[in-house]
Structure formats: C-alpha cells, structure tokens
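Here the structure comes first, spelled out in structure tokens, and everything after it is commentary.
The complex appears here minus one protein chain, its other protein chains still in place.
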Amino acid sequence: MLGVGLIGTGFMGKCHALAWNSVRAVFGDVGPVRLVHLGEANAELAVRRAGEFGFQKGSGDWRSVIEDPEINVVSITTPNQFHPEMAIAALEAGKHVWCEKPMAPLFADAEAMLAAAKRSGKVAALGYNYIQGPAIRHIRRLLAERIIGEVNHLRIEMDEDFMADPDALFNWKHASSSGYGALDDFAVHPLSLLFTLFGRVSRVMCDMSRPYPTRKTEDGSDRAVETFDSASVLIHMENGVAGTLQVNRSAWGRKGRISLQIFGSKGSILFDQERANEFQLYVTSDRKTEQGYRTILAAPHHEPYDRFIPAPGHGLGFNDLKIIECHELIKRISGAPAHLIEFADGLEIERTVHAMARSYQEQRWVDVR
Amino acid sequence: MLGVGLIGTGFMGKCHALAWNSVRAVFGDVGPVRLVHLGEANAELAVRRAGEFGFQKGSGDWRSVIEDPEINVVSITTPNQFHPEMAIAALEAGKHVWCEKPMAPLFADAEAMLAAAKRSGKVAALGYNYIQGPAIRHIRRLLAERIIGEVNHLRIEMDEDFMADPDALFNWKHASSSGYGALDDFAVHPLSLLFTLFGRVSRVMCDMSRPYPTRKTEDGSDRAVETFDSASVLIHMENGVAGTLQVNRSAWGRKGRISLQIFGSKGSILFDQERANEFQLYVTSDRKTEQGYRTILAAPHHEPYDRFIPAPGHGLGFNDLKIIECHELIKRISGAPAHLIEFADGLEIERTVHAMARSYQEQRWVDVR
Amino acid sequence: MLGVGLIGTGFMGKCHALAWNSVRAVFGDVGPVRLVHLGEANAELAVRRAGEFGFQKGSGDWRSVIEDPEINVVSITTPNQFHPEMAIAALEAGKHVWCEKPMAPLFADAEAMLAAAKRSGKVAALGYNYIQGPAIRHIRRLLAERIIGEVNHLRIEMDEDFMADPDALFNWKHASSSGYGALDDFAVHPLSLLFTLFGRVSRVMCDMSRPYPTRKTEDGSDRAVETFDSASVLIHMENGVAGTLQVNRSAWGRKGRISLQIFGSKGSILFDQERANEFQLYVTSDRKTEQGYRTILAAPHHEPYDRFIPAPGHGLGFNDLKIIECHELIKRISGAPAHLIEFADGLEIERTVHAMARSYQEQRWVDVR
Partner (left out) sequence: MLGVGLIGTGFMGKCHALAWNSVRAVFGDVGPVRLVHLGEANAELAVRRAGEFGFQKGSGDWRSVIEDPEINVVSITTPNQFHPEMAIAALEAGKHVWCEKPMAPLFADAEAMLAAAKRSGKVAALGYNYIQGPAIRHIRRLLAERIIGEVNHLRIEMDEDFMADPDALFNWKHASSSGYGALDDFAVHPLSLLFTLFGRVSRVMCDMSRPYPTRKTEDGSDRAVETFDSASVLIHMENGVAGTLQVNRSAWGRKGRISLQIFGSKGSILFDQERANEFQLYVTSDRKTEQGYRTILAAPHHEPYDRFIPAPGHGLGFNDLKIIECHELIKRISGAPAHLIEFADGLEIERTVHAMARSYQEQRWVDVR
C-alpha cells in the first residue's frame, strides 16, 4: 500500500492527482495506492481540492504533508522556486520524491537537490512526461535496434505562442529575474527527449532574440523586455552527432509543438507533439520505388498503449503520459528498472541549459561540462 | 454521494471504471462518487478487478450489483446480447443506467429497453463517446451558429482493419448469427455523430460487400462468409440534406478512422477521429486569395478541453471522452441539461441500421420510419 | 514530320498547344512536330493565337484546318457539343484525332464518333489527362504486381467549388439543357481513373442532389435550378469489386480534388489530385509494429517523371500531364502500344454516366450494358 502526498493544486497538481487515481486501474500490475494528504498554501482550497482529487485530507502547510507518517511518496507540483526546499525536506523525511521539472532556477539549488537524493537513498524522479508517450518510447526502441542505422544529424524545435501577442502588457516573465526566457521555459523538454533518445549534449553555441524589445506597462509607459522569447542553439552530442535545438514562446500558430527530426545512415524518423499519437519513419530497406515516410499511428504494440486501449488509432491524451510516468515511478520505487529521468540526469539537463545561456552571453561555443 | 455499479470488466468496463475514478477530479463541479460494486461472470476475476478498478467489492453475479442498495447508477459494458436483460432489470430496480452501445442486436429488445426506461423514470443513457470530443462539440456549436451557412451535403466514413487479414480463420463474426457485419459493428458510431450534428436520417439505400467470400476453418476446409465487411449507404436526412455513410472493417491501413465531410453554403468542415484533436474549417468569409482549410487544434476554448488541460495543442485521449460522457451523465442525473444520447434517440439510431439492412435485402430505397 | 492542327484556343486549346510545343524537347524520342494550322471561330483571334502558340497560320474556319493537307493530326478542344461534327469530319478527312473529353453530350453522337473512328482506321484518342500522372501510372503498375493483393473495395470522389456560391446568378449550367449537372461535368474523370486501374463498371445506383434549389436571375426573380451539383453513386465493377463514386461541384474548399481510396487483401493505396505529386501506400508486408501509410513523392523512377526532371520531389504540373498524353498519342500514331483512352473505351465511360443518370431517374440499380 503506497501512501501518496501531493503539494500543489494547479495544472500539474491536478495532473498528478489524476495519475495517482488511475494508475492501478490502467496498469493492473501495481498494488493499492492511497491518496493520503494534499498540501496547498490556501488551507480552505486544500480541503476542497482534497475532496475533488480523492485525497483523504488537505492542509495549508506543505510540511505537514511531508511529515505525514502515512505517506511514502510526495508529488511536488509547486512553482519552480519552491522545488529545492520541498524536495530536500521530503527526501530528508524519508519520502520518495516525484518533482515537476525543472529542478530549480538556480543550478546550485539543483545540485543540492541531487545531493539530498543521494544521501536519502530514496527515489527522486522528475516529471518529464514527453518521454513517456508510446510513439517516443517506440522510437527509442527503433533507434536501439538501428532501424535507421547510425544517427548522424538531429533537429529539435519546441514552439508555442503564449507570449506572442505584442499587445500583452509587460509581466514578470519579461523581467530578467524570471530567468533567460524561452530557454528556461522550454529547453528542458526537448533536452529530456534528446537525453532519452541519444544521451547527453557536449557543446552548445546559442543565439537568443526578442521579438518585441519593449512592452507597455499598466500605466501606459514602455518598458524594455529583459528576457528572450526565442533561442536557437547549435549542438554537439557526446556521441558525436551534431544538430540544432530551437525554442520559441512567441511563435504564432504553434500550440504544443515539439518537432523532432532524426537522420540516420539507413533512414530517418520524424515526430511532432502536436500529433503525438503518430510518428513518421523512412527506411531505405523499403523498395526504392516505394520509399516514403510512413505515418505510423500509435497502437497496442507500442508499449504501453495497450494498457489504455486495446485497439489502434484511438489515441492517448496528454494526461495519460503522467499516468505512464506514475507507473514507471512505482516500478522504480519497487526496485524494478524504470524509464524515468531522475535527479542525476535532470541536473545534467539543467547544466546544459545554463551552458546555453553562457554561450549566448559570451558569444562562443561552450562545453557543457 | 453517487453509488456506482459496474457490470463487465473488458475494454469498456475498464474505460467506465477510469471515468468514474477521474470525473470528479477533472471537473470539480460534481459531488462525491463511490465505486461500490463490480459484477463479472467470473467471481474471482470480479474481486481482482474490483481491487484494481477501485471498487469496494466484486461479485460473480450481475444481479447482486443491480440489487445493491448502495448503488444509484449502473454501468453496463457486457457483450451486446446481454444489454436488454441487464438494463431492464436495473431500471426496474430503480437504478439509472449507462449502457454501452448499441442497445441490442434485436430491434424488439431495444424497444423493450426504451419502454422500461420510460416506465422507470430513470436516466437511461448510451455510451456514444465520439460525440463528446472537444472538436466534435465545437463543430456542433459552429454549425448552430451557421458558420458554414446552411449544410447541403454530408459524407461520413468509418473504417478499421481488424477483419482485413484474409488468412485469419472463420470466426463467429463471419456467421450471420452475429448480424450483418460491419453495419452492426460500426454504423451506430457515424450515426451517433450525424444525429448529434444534424438530426435523424429519413431514407437509406444500402449496398454491402464481402472482400473475402470464404475463409478457412480450423480443420483447413473453406467456409462461406455470411456477413459483410463493408457497407456503403446513400442517405437522406430528415432536414433534407443528402449524403453518404460508409463503413468498412477490412480496410487495411485504417485504424480508428471516422472521417466526416460537411459542406455548407458558406464553407465546409472536415474531421477525422484518427486525428481527433484537430478539425478543419473552410469559410468563404476569409479573403478570397487566402481561403483554405484551417487546421484547428483542440484548445481550452473548445469545451470541455480546459477541464483536462489549460494549454492548447496538447490533446485529449480516447479514455478522456468517457470521462466527459460520465460528467454529462451525472449532470443529467442531477436534472441538468446534458449532451448525451439516451435510449429514445438510441432506438432511432438502431432503427436506421435495421433500415439499411432491409434496403440491402430488398435492393431499394427504404424509409427509416 | 507530324503536321498538327488545333481547333479551339481556350484553356484546353492552350494546354494542347503547350504540349505540342514541348513534347519533343521533353521526350527526345519522337520526330519533328510542326504546328501548322490553328482554327478558332474568331478569325482575328485565330491569327493572334497562332502567333502566340507557335502555329504557322490561323483561320476562322475549323474546316480549313481539318482539310489542310499538311496536317496529320487534329486537336479538338472546343465546347463538347461541337466534338461530334468536328471529330467525324476530321476522321473522314483522314486525320488522326485527339479530342477533349467527354466525347459528346448525346450518347448517340458519341456512338457515331466511334463508328467514324472505326471506319477511318485512324487514331481517335481522348484527352483524359489524369490517367497520365507519374503517381497514377505507378499505382497502376503496383496494382498489376499485386502489391496490395486483390483489390476488394474502391472509393473515388471528385469535388470542386466553382458552383458553390449561393449568390451567383442562374446561368446556363443550371438549366437542364446543359445536362445532369455534376455528373456531366465531372464523372468522366473519376471513371477514366477507374477504367485505367480496374476496368469497366457493371452496375450503378445513383442519387443526386441540389444544394440550392433556386437561384436569382438578373432581373432579381427566383428561378428553379434544374441540374444537380452533386451525385453519389454506388458502383459494382465488372471484376466484382464494389465501391462508391461521388462528385460535387459545390463543395466549398475543394479545388481540384480527386480522392481515390483502394483497398486490397494486402494493403491499400490513397491518392488525391490536389497533391498529385505524391500518393500513399500501406502494405502488410511491412513489420507489424511499423505499418503505416507511406507518403511517396513522385520521383524519376516513376515513369515518365524522369523525362521532365532528374531529381525526386520536385513535381510535375497540370500542363505536364498533357505533354505525357501527347507523347502517348504520338507513340500510338506510330503504331506502338500506348497508355491512352481511345474512343472505344471513351464510349463505355459515357455509357456509364448515362446509366447513372437513368438510375437516378428510375431510383433503382441499373446495369451499364
């Protein structure tokens, strides 16, 4: 019987709650899960959401969640700046931790989180959900069996348009105190895919740009925007492969795009998160006159799609990725191998983001380590 | 506090269980739901699945579920031939019924189900999930506001390939005792969309065909196939619109395709269930030189997408449709208006399917009523 | 040295002129072609277009073209009602004929054209250009080698929107004197593809509809529309395959769509003329976990693409189809086998269209022959 605590009741808090509610019904192969305690700064809201999300109790103090003796694992879904304190406290309280990404705004804090995880001996996993989709997981399998030969070139783009409106007023995300901009908001996601599929990044050369150099403030004056809505990065992987990583949070028309192009010596693979239930495969083993990208729909033979639906072409949703991730976490807690990004790899992802920022500041190639 | 019973633990049983587990966390605006009692012919399996699915108890006798005093509503997800007896018994026991589609293989049984529902005064709803997707629901809104003017032509196709392998042995679905074939398997789905978007069908002219006239049996002999894997139907709607409805269960390459083409006096709309998180809209109000089909990704402003995810372009899954349906059911039980197909309309859908079969047998146009 | 005459200087006249101008440069394997004489009702225009199109002379009397002793072959591109008289005269004058489709509004006239062709011993070919594209020609080759096994189901749709505007005034195409409507305008095109790929149609069951029952006339009054903008037809091929053929000339958003779905026992093929430089192939010989529609771009190995461009993915255009057709015609004139629809098959195509109309009038299945 796994006792679960949850801190945070926003978008990702709800997403974790849904995962904890459904993971056993979906997978069948895990033991009972008890939703024990939900923490949320607003105590009243905590009680209300506890009811809605199926938790036994709610409280306004996250420390009481972490210290709750009936809890074995804590989901941390608060804003990023709170992750270090909460995660370290939970680990020190002997709980497994499932923390949303990224680990922390400051690299030193992320390092401290990893150190705490190592000291604790507990599982400390991050919520990198995009690596869990059946299409991505199947692509990983195909790469491992060299279906497209040796990979030699990569391109990955992540674009949304939530900052694209030039008439939106200056807000905290435009101030440098929020970080670099799109690089912080997004880069960890494509990096989580690159790490999962190909390993670590060795060198980066980054450019950043601002589509709107100034924005209006509430009093009607102009204020200079300090963050960057787009970043374009030349990358070299540790395995020698070169490519590019691009992120843009002001890309009108793009909603949840994570476009991946993988070229190899015997074919290529394409994926786009906006159509996450399919991917494209080109292989030179097809007869020459009929070679073309195959649009492959997610299906029961693409693990673990069959745990959700026994028929192909029906599609998983965004929230289903978190259920899969939850299942991997439970496997990991039970000592089985799992497909997860834990603090050690998470730290390397964040090291890479910081290297990108430094590359831009210094206008030169930077070694990640 | 809603007490829930579930009969059946196959694909759709699990799907209902997931919906009951998640509906309150997703929507927040419904009261507590208690998963009370799960019925399944195999008593041992019933107990096991009750544990996995989060039900308090399981039993090998479906009548004990229906009679359970703690239950207000029963999900019926057993094979179609069991629906009439179970649904009628549940209604007579004073329970609301949520029954998977179609109602019954025999039309007279479906009529009896509707009669029982009327007598009971209880909610009797059917599991037509495809009408619940945010894209379809938004299309319905757009049609209501005449964004493409007056609709004048319709085409709908539903195709899968689970019967397409010519080397698969003769099985019960190839015997006429299973019904007409693809018409029974599929036609209710596109009809549920037509009913939801445009109203009822008035006349039909149906052709059917068999891709493989014989199949091998286990002893190696040939046996004539008695059912039809494809049906093509000319249709007239009660509102005067003409079009076609086609179904095929031996269509290699099609997995969960439900393709809808809607033509109107000021534009057109396209949808395909294989890419259920998007639809296409063409409107003549766009400037002539830039008219083209817009690919519109499901987003929070397409109700009730925002209850699942606050960001556009991330996508719902097949199981999410059942959560939405469950929410509509709960609204309906509470007396609020709901977007559901209940037994009265369900019977008309099945009447239409039977009219199609009769049209083929008599090789002529048939009036549905 | 082939001497060429051309009658008509509209869209298709220009298209033929371009083909005659380019065929030798493109293919290289044909002898010199001399553009001798262009006929057009307006004598002045005839002279002007002769200059533009590269003909030696132009005249206002089509008979002088046909009788020109320097001419061996005549392109007939005038409105359909003039085809019979011109084609018969040309054949009787001992010229080969290349006539735009369809042969004639009246079936008896088309029969007379075939009789004249037989008497003459000359080549009498029709301008069915869509059968000439590299994608369609390659699909034909793939079907012949049974790459998708035995074909068992067909769907073909041809849709445009040039009649879709409800505010356009009543014109000659809305009067029954112009024929049945979309059936006349379009049905020969999808039929040319079906004939080329699968053979002849044996039985048809046709429905037709009018999106706009009345239209305004110039004086502001309403006038009943007598033709049908859409036709939906259940079809049986002589080879036993069933399917549907649909045409619509009021389908907002569709521009030059000819969508073909071919299902077989080992796969399926999709094609759409709006993306004529590609087609899609699904084959069950691909490994099960990576089966999907391949999007195959036209390439030099898809005959005769390489005569136009030596690199794949660059694309032919609509006018190039007529150049290919012209090359086939020249091969045919020289006595070589050619990929063309001649009057004998053209008559069967038109017989099929008339059977569709009769089926609608009589509201029943009609045998084509």
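Order of writing sets the labels: A, B and C. Residues in every chain begin at 1.
By definition in this document, contacts are C-beta pairs under 8 Å (C-beta built on N, C-alpha and C of every residue); 3 or more make two chains touch, one makes a residue touch a chain.
Everything numeric here is computed off the predicted structure, so don't read it as measured data.
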Request  = In the full assembly, spell out which visible chains the left-out chain is touching.
outcome  = A, B, C
Task = Can you work out which residue in A:F27, A:F170, A:F186 or A:F263 touches the chain that's missing from view?
result = A:F263
Ask   = Of C:E92, C:E238 or C:E274, which one is in contact with the hidden chain?
value = C:E274
Request  = Determine which one of C:V26, C:A41 or C:A168 touches the chain that has been left out.
outcome  = C:V26
Request  = Since one chain isn't shown, list which residues of chain A touch it in the complete complex.
outcome  = 148-149, 152-153, 155, 157, 164-166, 205, 207, 209, 211-212, 230, 232, 234, 242-244, 246, 248, 250-254, 263-268, 270, 282, 284, 291-293, 363-365
Key: Residues from chain C at the interface with the omitted partner, ascending   = 11, 14, 17-18, 21-22, 24-26, 28, 32, 51-54, 160, 162, 254-257, 273-278, 297, 299, 308-320
Message = Contact with the hidden chain only, please: which chain B residues?
response = 138, 142, 147, 278, 280-281, 286, 288-297, 299, 301-302
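Throughout what follows, only the chains that are shown with their structure count from here on.
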Ask   = Looking at where chain A touches chain C, is over half of the residue numbers used by both copies, so same, or under half, so different?
value = same
Request  = Find me the chain with the mean Cα position closest to the mean of all the protein Cα atoms on display.
outcome  = B
Key: Where chain A and chain B are represented by their mean Cα positions, the distance between them in whole Å   = 34
Remark   = dist(centroid_CA(chain A), centroid_CA(chain C)) in Å evaluates to 53
Inquiry  = Using the touch definition from the top, which residues of chain C touch two or more other chains?
reply    = 291-293
